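For this depiction, one protein chain was excluded, whereas all remaining protein chains were kept in their positions.
Per-chain residue numbering starts at 1, and chain names A and B are given in the order in which the chains are listed.
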Amino acid sequence: MRPANARMFRAGLVALLLALPFAATAAEAPKPPPQPWSYQGVFGVFDRPALQRGFLVYKQVCSACHSMSRLSYRNLLQLGFDEAAAAGFAAEVQIADGPNDEGEMYDRPGRLSDRFKKPFANEKAARASNNGAYPPDLSLMAKARPVGADYSFALLTGYINAPSNVQLMEGMHYNKYFPGFQIAMAPPLAENAVEFPDGTPASIENMARDVVQFLAWAAEPKMEERKRIGVKAMLFVLVLTALLYAVKRKVWAAVH
Amino acid sequence: MAHAGGITAHEHAGAGEPGEGHDATRRDFLYLAATALGAVGAAAAVWPFIHSMNPAADVLALSTTDVDLGPVAEGQAITVVWRGKPIFVRHRGKQEIEELAKTDIATLPDPQADAKRVKKPEWLIMVGVCTHLGCVPLGQKPTDSRGEFGGWFCPCHGSHYDGSGRIRKGPAPKNLAVPPYEFTTDSTIRIG
Partner (left out) sequence: MSAPEFRNGLVRWIDHRMGIFSFMHHELHEYPTPKNLNYFWNFGSLAGFMLVVMIVTGIFLAMNYTPHVDHAFDSVERIMRDVNYGWMLRFLHANGASFFFIAVYIHLFRGLYYGSYKEPRELLWMLGLVILVLMMATAFMGYVLPWGQMSFWGATVITNLFSAIPWVGESIVTLLWGGFSVDNPTLNRFFSLHYLLPFAIVGVVVLHLWALHTHGSNNPVGIDTKGKQDSLPFHPYYTAKDLFGLGIFVLFYFGFTFFAPDFFGEPDNYIPANPMVTPAHIVPEWYLLPYYAILRSVPDKLGGVLLMFGAIGVLFILPWLDRSPVRSARFRPIYKQVYWLLVADCLVLGWIGANPPDGMFIVIGRAATVYYFAHFLVLLPLLSVFERPLPLPASISEPVLKGGGAAGGTVKPMEKA
């Protein structure tokens, strides 16, 4: 079950119980079509090569405007990059550190323990560079929107020409999945914007799919661990409960 | 799991069941199996709670500190932070090193040669935490008391350390610890 459907499901459950016609709350934009993510389901896991490609898309495209400040370079090890590769990504950026003995802040190459470098120092600086719009942090984006992964994929691939009856505001772009349809973000992905080392064609759809999977991982890096432990815990409780049922039957045998 | 393990075989014997022979054995086995499995589950459930108190991933990741030794003149000492603890870095002179090398190791509470405590004799790098009960010894600042052995002196309970950070007098049981470090260049070290 996808979490973002929670409210709808709860309401639906109530309506079902009452056999009342259930009117969904009218959403402005169409519902993002569900995508087949490999990490869904009880045993679903992330697709490591896709995560690595997705990180490259983030690094080469999204990170120009969007921070992911809840991630550290050390987290890249989880994507299947080896330590040298992850340290290499870290060392590509200059991180502000200090103060040094003279009391000055200074830049040094990033380390594995550093958080992802933010493109802007603060929200004001981000708005100043982006025509007044604030590119949100993407660390939790896959969880911070209803059906976040499907929505993000729909958004990245949902740019179309504005219908003739729509007056686009200055600096805005038309996206059929964005609430209100007018979005400040220009279409971020262009064919072959990224070159994938594994030879995957960098079509817009491929890039969108991979970067969204990367976002889904970033929103909950412990998801695989959660499900792995969950399966064990459920099996254990199931066996214990069966045993407790047998015990209960035995105890009550004389009473019934 | 308030009741976990509450049902044991002997407790149940008086519960008013006429079970005999084969049936009683089967019953006892059930109770034992349920109790044992419940105990295993309770034990397994405790671990995540305990382990959550261990250092988290971000804490473990911050375990190295780079220090530039260049500005530290002979006879000077600096204190840097590594894992939230003070690290003493002292630039020692030739004469001091030779003096320390002459110490009769056999007389020490925690016998260790000075050469074994350094990578380059002129640089002494130690965790500045008294091995008695964790105070930070005096001796880094020129005005500090350095104790009777010319090294460091812990004011909390009166432990005296020599110029190699070895315990010479007082309640501390061990020499000041040497952290893991390496020289990344001739004049910089990485601790951790």
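As a working rule, a residue touches a chain if its C-beta (ideal position, glycine included) is under 8 Å from a C-beta of that chain, and two chains touch if they have at least 3 such contacts.
Just so we're clear, the structure is a prediction, and the values are computed from it rather than from any experiment.
In the complete assembly, the contact with the undisplayed chain comes from A:144, out of A:144, A:162, A:184 or A:204. What chain B contributes to its contact with the hidden chain is residues 1-4, 6-7, 11-12, 15, 48-49, 51-54, 56-59. By the touch rule set out above, chain A reaches the unshown chain at residues 1, 3-4, 6-7, 9-11, 14-15, 17-18, 23, 25, 42, 70, 75, 139-140, 143-146, 148, 219-222, 225-227, 229-231, 233-234, 237-238, 240-241, 244-245, 247-248, 251-252, 255.
The rule is simple: only the chains that are shown with their structure count from here on.
Taking the mean of the C-alpha atoms as each chain's centre, chain A and chain B sit 39 Å apart. Against chain B, the residues of chain A that register as touching in their complex are 72, 74, 101, 111-113, 236-237, 239-240, 243-244, 246-247, 250-251, 253-254.
Interface of chain B with chain A (complex): residues 7, 12, 15-18, 27, 30-31, 33-34, 37-38, 41, 44, 57-58, 61-62, 64, 71.
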